[in-house]
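The structure under discussion is supplied below as structure tokens; questions concerning it will follow.
Every protein chain except one is present and positioned as in the full complex.
Chain lettering (A, B and C) follows the sequence in which the chains are written, and residue indices restart at 1 in each chain.
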Amino acid sequence: MKKLINHVDNIVDEMLDGMTAAHPNRLRRLEGTTVLVRKDAPVTGKVGIVSGGGSGHEPAHAGYVGPGMLDGAVAGEVFTSPTPDQVFEAIKAVNGGKGVLLVIKNYTGDVMNFEMAAELAEAEGIQVRQVVVNDDVAVEDSSFTSGRRGIAGTVLVHKIAGAKAAEGAALDDVHAVAESVIKNVKSMGMSLSPCTVPAAGKPGFTLGEKEMEIGTGIHGEPGVERTDIKPAAETAEILFHKVFQEMNMQAGDEAAVIINGLGSTPLMELYVFHHAIDRLLKDKDIRVEEAVVGEWMTSLEMAGVSFTMLKLDDTLKKLLDAPSDTVSWKRG
Amino acid sequence: MKKLINHVDNIVDEMLDGMTAAHPNRLRRLEGTTVLVRKDAPVTGKVGIVSGGGSGHEPAHAGYVGPGMLDGAVAGEVFTSPTPDQVFEAIKAVNGGKGVLLVIKNYTGDVMNFEMAAELAEAEGIQVRQVVVNDDVAVEDSSFTSGRRGIAGTVLVHKIAGAKAAEGAALDDVHAVAESVIKNVKSMGMSLSPCTVPAAGKPGFTLGEKEMEIGTGIHGEPGVERTDIKPAAETAEILFHKVFQEMNMQAGDEAAVIINGLGSTPLMELYVFHHAIDRLLKDKDIRVEEAVVGEWMTSLEMAGVSFTMLKLDDTLKKLLDAPSDTVSWKRG
Amino acid sequence: MITTGTAKSWMENFKELILENKDELTTLDQAIGDGDHGINMARGVQEMDKMLQEKTFETPGALLKAAAMVFISKIGGASGPLYGSALMKIAAEAGDKAELTDQDLLACLDAGKKAVQQRGRAETGEKTMYDVWDPVVSTFRGEETIDWEALKTTAQQAVKSTVDMHAKKGRAAYLGARSVGHTDPGAFSSRLFFEALADAAQKEN
Partner (left out) sequence: MITTGTAKSWMENFKELILENKDELTTLDQAIGDGDHGINMARGVQEMDKMLQEKTFETPGALLKAAAMVFISKIGGASGPLYGSALMKIAAEAGDKAELTDQDLLACLDAGKKAVQQRGRAETGEKTMYDVWDPVVSTFRGEETIDWEALKTTAQQAVKSTVDMHAKKGRAAYLGARSVGHTDPGAFSSRLFFEALADAAQKEN
């Protein structure tokens, strides 16, 4: 394991302090916690939005804290959901009197810990609502299981719910628009190499020199199948078709698209990949104003990419284009 | 070699088309070339700025094409300077009547190819000036050699010269401010793993499981020394002190700082690294308003980081903070 | 008979067993999860141990409640809320009794089992820690005294039974049929939880 770190036990702590040191006018760390909030939190008269999860997915989520997106981000240990007390601190710090929306990625740990935090907050009279993002179509949906994972599509929930909250909307309305994003966003990923959780010291899985894994999750959870390495264009087709078939889209529809690098895949390759996606979009006559290509929700140093598509309507599009001013997502 | 590509010969071509497909309102590819220009180039009455170099350093340079930064970026093959005819096409396409500044990184190949392009442009009556960025202090400066390499500090030249050009300044003034950035910017990098040029198919160098290389260039050119892996804090100290000792800075001075990931180093580690840099800055009482942490000039999938510092005066600071609206660098 | 001392040994034994098996737990979680179960549990038991060094308790319930709080606030992931909620309910059921009979203890463990089920929305056969909690508690519930060796064996067999299961909850569920053939890491750590209790109780008697 070769990492630019000091002690494995201090990574999250030093990362959080490194972030506030780099962005002192934007971010503030709640003392004694792993929570970063907007410098000016709480914003009175605005619904607060809190997201978070295990660390190792940077810039998710603190990179999205700021005007027009999140009010607070809670960091767990690497790939480990943060604990209820930390989430509770975030809720208290961003509550501007209009209640708080929790944006949770659908992992058992995240759901349980955020749920317990919501219980604590409600016991103190803070209005809390939750949404659970489950955009990853790699895993079959089933009412018998805990369902699909939340991956890069989550960033679009932050953006759009954040824009709605910035308008001064009520908690129920912010919640509703977040649910509408979740209903319309689907993603799927693949990987060429695994990643190593620092404290584990060894890769989470192994892939042969000529193998790739289709449907990998952002913690290296396995996906649909392991195959021989395929060209980027063919890989794009597999991800695109799987995502597309789960969406209710017609020719002429408009979509937002994220090409998300999982960690060590160069931007060069992400654009090569998008070149193939662009053709598939044109084939289906799906309009995309500007694709979002880069690293938005990573998996440490994993090599791979995920493809996210959100079907837009006028409301979602307006909110997506609304201004935001965070470290990693600036618009308008 | 595991890469998300199609054929090695088509990577640059597909990447460029992927970029214009992703950002059709921002970027335009000059037909039959490897040049991307601002959608609205040439901008009449504004000095045009062209940069470029080998591919594999994305987002450099096309990610910096747009209002407030570059007018055109010329892409060579991976790690190979573009040819004079391509650079010449870029010059012609961005010349808005006030002349064109070429921002060249100090590599023999880049210098020679851009120089030949400038000769072609001047023969056609286009006013051209050049600056050569040589911020990498890893290599000793010497009048007997071709001197120091240009690395991530180049992005600050784009930003500041771009802002000056956006003000409507004359070519000589844009040239002068670019020279002033170059005089005041220093950088140094290190790596934990090599990268593989796609067409070569094998890593450019090898590092043992416990080794790191200090002073690596962005093409994997070796640096000052190879040592056992050191903690992030110690690594930060080595890079910081080497950079600092080459600068003429005093307590109370203000600086801009870039923490630049070379490809596969997670943002998490970059912030851990910055956490250490921040202390060193405070020790020396150097003021930094906001550090720029991320991937700005990469080296394919190399693991490592470079540290860049620019001493600011009022002029440079104002231009650095001026608005820019490019794919990878948005301000204001 | 569980005294405050037994409860303390239980938790200390759990710490020892988790630390001894940390790498094994990580390896199991790498196979069908995200590879942090050993790390998560180790962090939790070490923090708990620190707490136990610093504080003293009057009753088993008080001690176990404090342990629950540490687990909830230090483990995270799926296992933090599950062990935390379980211990919280165990402590609540223990109330302020100074000593717990085996029957009291079985009522406590039953409350813990229900907490795992509720918090995790887990059912039998879904390849989770519930597949250890459920058989262990169900087998001994109603007995007057606990046969600790039998309890250990039950726990061990329960862990083995998870190998053939097709995961329906937790990260292993993403693997679908590929989860078959692997031991569930949370089931393994739950076995250690019951073994730690058995060792403490046996030493007491």
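In the analysis below, a contact is a pair of C-beta atoms (placed from the backbone, for glycine too) under 8 Å apart; a residue touches a chain by one contact, two chains touch by 3 or more.
The structure displayed is predicted, hence computed values, not measured ones.
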Exercise for the section: Would you list the chains present here that the left-out chain is in contact with? Expected result: B
Completion exercise
Of the candidates B:Asn25, B:Thr145 or B:Asn248, the residue in contact with the absent chain is B:Thr145
Handout entry: Residue touching the undisplayed chain, where the options are B:Gly18, B:Gly48, B:Gly63 or B:Pro84
Key = B:Pro84
Handout entry: Residue numbers in chain B that touch the chain omitted from display
Key = 54, 76-86, 107-109, 112-113, 115-116, 138-140, 144-146, 149, 197, 199-200, 202, 204-205, 217, 219-223
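As a working rule, only the chains that are shown with their structure count from here on.
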Completion exercise
Averaging each chain's Cα atoms, the one nearest the global Cα mean turns out to be A
Problem - CA centroid of chain A to CA centroid of chain B, Å - result: 29
Handout entry: CA centroid of chain A to CA centroid of chain C, Å
Key = 32
Exercise for the section: Indicate the whole-number Å distance between the mean C-alpha point of chain B and the mean C-alpha point of chain C. Expected result: 54
Practice task
Would you give the residues of chain C that are in contact with at least 2 other chains, written as numbers and ranges?
Solution key: none
Handout entry: Set of chain B residues in contact with two or more other chains
Key = none
